[in-house]
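Complex shown without one protein chain; remaining protein chains in place.
Up next is subunit A:
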């Protein structure tokens, strides 16, 4: 047991160091050449840097890195939570249509022009949350057969609902043609144009959802035993499920409202984290958050540099990585994939 704990600590230290390295790397890489010395001096003492370099680093690269971190962590954690509740590693917010639901919420808000701030809170993530929750509920009801939730019908219901929502989004997009390219990029999942304002907008929602999930880590483990067993162990299964589904939806919604639908992070990352640290959510969720953050940061850095000065939507890159992984999981479903 002691040896195992030590191992786990090493894993976390490794993951943290890797994330720090990636952040550092991402600061240096970009379409505009900046003297690395400037970057270093910006980090340690921002006064001695040229104004243009300071703007690129402080107002473009840094918020984007932080946002990639938040979005990646959010999607990975949401994926891990959905997987535990559905008790299947094949689901993530993108596949079961929750990202599309959140996206549709955002589109509707933009289309109707109801971008109102209440108590300093931007309401865009709230619309995304509404869309996500309605979608989760719909997919869940569609997929349920009696008391059971067969994974196949769940996936199919998710795909079907995604289709409908995606065409709704396309329709709204066609109606609102003025900034089409920006919307298309958003739709494909992109962190382009991230600003401190985006971070400020989603942070309250993100932190709330994240805190709720951290509060219920033990319950996630119990849920994995199956609902009947969980009930016999004294867990209020229905309430726990609703709270956790709500929190994971809010998490998804908050990140989708700034980044659009970035797929497969919620699928791939929890799975890899589980292979490394095991199924216990008290360790899995923090590690999945770190991995998800690193993964998206890496993908986003690639997205903005591969074809510089042009930028790819990062969703394309994550889908290229995640799609094959999904197929691999499908083919291996008879084996132990948890």
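Here, a residue touches a chain if its C-beta (ideal position, glycine included) is under 8 Å from a C-beta of that chain, and two chains touch if they have at least 3 such contacts; residues count from 1.
The rule we apply is simple: contacts and distances are computed from a predicted model.
The chain absent from the displayed complex carries the UniProt protein name "Iron complex transport system ATP-binding protein", chosen from "FAD-dependent oxidoreductase", "SOS cell division inhibitor SulA", "YCII-related domain-containing protein" or "Iron complex transport system ATP-binding protein". When the omitted chain is restored, the residue from A:35, A:52 or A:236 that touches it is A:236. For the options A:279, A:292 or A:313, the residue in contact with the chain missing from this view is A:279.
Those residues of subunit A that touch the chain absent from the view are 1, 215, 218, 221-222, 224-226, 228-229, 231-236, 274, 278-280, 336, 338.
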